[in-house]
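Apart from one protein chain that is not included, each protein chain of the complex appears where it belongs.
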């Protein structure tokens, strides 16, 4: 078997068949949808936020095993974090958790789609709740530079 | 000197400096203008037509030595001819007169611009004076296939 | 004469890239030909020769190089005319590819001839390039876009067309001659016949057809025809739009600039003769020359032989793939109605994961929506895997794919 097949270890296959935190939160405080124009993967994230804390998070959508596994890991990491902590989550936090540091560029986008959606959701929430909106541009930039 | 310079024999240089039938016919029966989109040469031909006969023809415009010489020769050949005779004038009648049979494609268009204008003028005149116009399409085609 | 079989066995050597290995030294098995094809030495050499010996801008200059480059560029127009039985070379416009060809029609014909309430009909199995330009146009003009549905066999439901035509509002029917996902060969003769009877124009997207089967545009009788060079052994960056002269003469310019004009004055201009009116600016000269070499190459093989070779591969592939447990093939099983494009899904494994694992074995297959999201919606899938064949593919390539799919099964514990 090749190194490509190595990527697909037990944990990824498991998560892809049995994703965790999969589903919707009906009374979410924020929701965000995005898709990967190249491959068609598509993810929604819903969150409940209490004061500054992410009390619940769920995702749903369509994606490959890598996308599903990363979304599972990401939502697991995020749950219970403060907004600032969640904003600080980096690519490598997800990739290293699943041993995906060496994915090629086009698959990296599968792996990080849910992180992009999470960040966009965070910025949307923060933006909506900003007292003055002079930070919105900065937030947008932070989101845009994710990939 | 090269074969390119050979093209420029006495007659061409003379005609280019002293074109014959150069000018306008104020009370023409038909006039036509066309230009060569590639090089910008531009020629007008005016004709007087009596019954079926081209009694006078003049040209004016801007063009290179070859264009000017060919226009001179063409108008000279055309003058006095019947419409059908003029319609029968072919490329080679002009080119052979000036020893230009071996001109390259892009210069052929300089040499034949006035022939194209003459034919268009003829078709315009015939078209305007047609009893029934079922021949117009055919005339147009004849004109379009000149080059 | 060479037998057809040995003909195809010998031509792999013309394609340098096929000698490559990828990933962990696996020999390359290239099965993404519906996306783009590889190039034979003959095409690469034509481009190199152009730059090494003849390069100059075309049409305008007097000097030797310009004469040579103009001749080489225009020679391709003649080759295309002969290859596709186009009677009038002035109807052939060089563009970047199928996408630009269709957009040119939308801008130069559509904006002139489509009005409020008019209908453009396309199909559910179109490539985005035969959908999005019509969305943009119909939105601008308050016109409507309608779709001929695809049945469970992967074929068009022609009754939909009849219904739309009966309404009297249809101005254009735009469809691909071969689906890039299902491989279905469209019954173009029937569609064009019915459109003609209704006085409706037809646009044929030939991107998948021209490379793979014999096409006779004169006999087809459509009004617009588009295809891409890079899918038929030619270079990237060049394609063709053909438009019937009577329609072409009603079209306004697309892009303004050099070469497409007759006279430019400060406040108005007049246009050059056909087809130059639609070829603004310095064209992609070298690649047009390269496309000519690709046409020569295909013409020499013969398009009926190409088709026969692919029919054989497709039959073999469908037979083998059908035996893989859990693998579902989309579209018709009737080989006479389809080209060498096979879309499939493999149990619950996502196509990206299939593609990634078979890539590890050196195999290039495409996964995703294949620029056909409307069809994906119709098939109710997010994506498919797709293997597509060309002249240099062999049954051994398919065997390698089958082996790799067994690896997928193992990894995913199917």
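In this document, chain identifiers A, B and C correspond to the written order of the chains, with residue numbering beginning at 1 in each.
Here is the rule we go by: contacts are C-beta pairs under 8 Å (C-beta built on N, C-alpha and C of every residue); 3 or more make two chains touch, one makes a residue touch a chain.
Just so it is clear, the structure is predicted and the values come from calculations on it, not from any experiment.
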Full-complex contact with the absent chain, from C:35, C:90, C:214 or C:394: C:35
Which of C:96, C:244 or C:309 contacts the chain that the document leaves out: C:96
Touch with the omitted chain, as defined above, among C:87, C:116, C:266 or C:323: C:266
Absent-chain contact - pick from C:64, C:166, C:189 or C:299: C:64
Residues in chain A touching the chain absent from view: 35, 37-39, 42, 104-107
Chain C, residues in touch with the chain not shown (by the definition above): 16-17, 20, 22-23, 28, 30, 32, 35-36, 38-39, 43-44, 47-48, 51-57, 60-66, 96-100, 102-103, 106-107, 127-129, 131-133, 135-136, 145, 147, 228, 230, 235-238, 253-261, 263-269, 280-287, 352, 355-356, 359, 362-368, 371, 373-374, 377
Absent-chain interface as seen on chain B, which is shown: 1-5, 7-8, 13, 16-17, 38-42, 62-67, 107, 110
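Here, only the chains that are shown with their structure count from here on.
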Taking each chain's C-alpha mean as its centre, the one farthest from chain C: B
Separation of chain A from chain C, taking each centre as the mean of its C-alpha atoms, in whole Å: 37
CA centroid of chain B to CA centroid of chain C, Å: 44
Residue list for chain A, restricted to those that touch at least two other chains: none
Chain C, residues touching no fewer than two other chains: none
